[in-house]
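Report on the following structure.
Coming up: subunit A.
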Amino acid sequence: MRVALFIPCYVNQLYPSAAIATLELLQKLAVDVSYPAKQTCCGQPMANSGFEHMAQSCNDLFIENFSGYDYIVAPSASCVLHIKDHLHSHADEDAATEIRGRIYELVEFLTDVLKIEKLDARFPHKVGMHQSCHGLRGLHLAQMSELVAADFSKPQHLLNMVEGIEMVTLDRKDECCGFGGLFCIAEEAVSVKMGKDRITDHTKNGAEYITSPDLSCLMHMEGILQRNKSNVKIIHIAEILNSSVTQI
Partner candidate 1 sequence: MSSREKILAAVKQNQPPLSPLPDISMFNVVEVDIASKYTDTFTGIGGQVFAVTQLDTIKEIVPEHFDTSKRIVTTIAELNDIAELISANVDPHGFEDVELAIIEARLGVAENGAVWLTESVMGQRIIPYICQHLAVVVYEDSLVSTMHDAYAKIATEDYGFGGFIGGPSKTADIEQALVLGAHGPLSMTIFLVK
Partner candidate 2 sequence: MKSTADHATLAEKFNRDEERVDWHDGALWWIRQKRDRSANLTPQWEELREAASAIKSNVISNLHDYLVQFEENLTKNGVKVYWASDAEEHNQIVYSILKAKEITQMVKSKSMLTEECGLNEYLHERGIDVINSDLGEYIQQIDNEPPSHIVLPCIHKKKEEIGELFHEHLGTEKGLSDPTLLTRVARKHLRNVFLTRRAALTGVNFAVAETGEYVVCTNEGNADMGAHLSEVQIASMGLEKLIPERKHLGVFLRLLARSAIGQPITIYSSHFKKPRPGQEMHLILVDKGRSTLLARPDFRDSLKCIKCGGCMNTCPVYRKSGGLSYHNTISGPIGAILAPNLDMQQHADLPFASTLCGSCSNVCPVKIPIHDQLYKWRQVIVKEGYVANRKTFSMKAMSLTFASPDIYRTAGLTGRWILNYAPFAVNNKFNPWYKQRDMPESPKQSFGEWYKKNVKENNKDA
């Protein structure tokens, strides 16, 4: 099994530790993983702003970088969803289709492809789970609170394998944090208010860490936490799952 690691642009530049944790975790699970060096971005920042038509060369580059692998894995639900829903190519639509079917977010890769049932990880902290909307409602990483359907949670399934972790129960288990890409700038007031309210839900229920399969949500909440000098930290789920290897 050959796996390509896709590290989205902002993770690459701002959160390399989450990317390293992802890589180490996959290697620990004996996955043959490599990192195509010429990768850039999934194209979502343009597309969500209404400029999908400008993302074509970005898409072509993505196809060039990631064709020929059995799987493509990324530690970002939002970017994976974008590729799954919107990667197309005028030049080679077959290759685009191939990639749309082979790309996985890290959590779903671990639960659905590797089907792991145990992990050698330890994280003795109180943790709040932030369900990223794109992971939840887009990739169905967990059951959505709006639907009348059986409950499940892939991230929780993995976190249950982590020794010492204590999950906090939130009042609103899958409310949006208000990041929303360009939204966080264009609608600054509402975006920040949504982020503040999400954070309050975690802190009042005792979380020391807020985790998520999406760093974009976490980056937004981290900005608010730090501005307010909070002791609560954000952490990507890969770093918790890899916590016995990498010291945090």
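Everything below uses one rule, namely that contacts are C-beta pairs under 8 Å (C-beta built on N, C-alpha and C of every residue); 3 or more make two chains touch, one makes a residue touch a chain; residues count from 1.
Candidate selection criterion: all candidates are chains of the complex that A comes from, given by their letters.
Here the structure is a predicted model, which is why all the values come from computation and not from measurement.
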item	value
Candidate number, among 1 or 2, whose chain touches subunit A in this complex	2
Complex contact set, residues of subunit A against candidate 2	7, 9-17, 19-20, 23, 34-41, 43, 45-55, 57-58, 60-61, 133, 137-138, 144-149, 172, 175-176, 178-195, 197, 216, 219-220, 222-224, 226-227
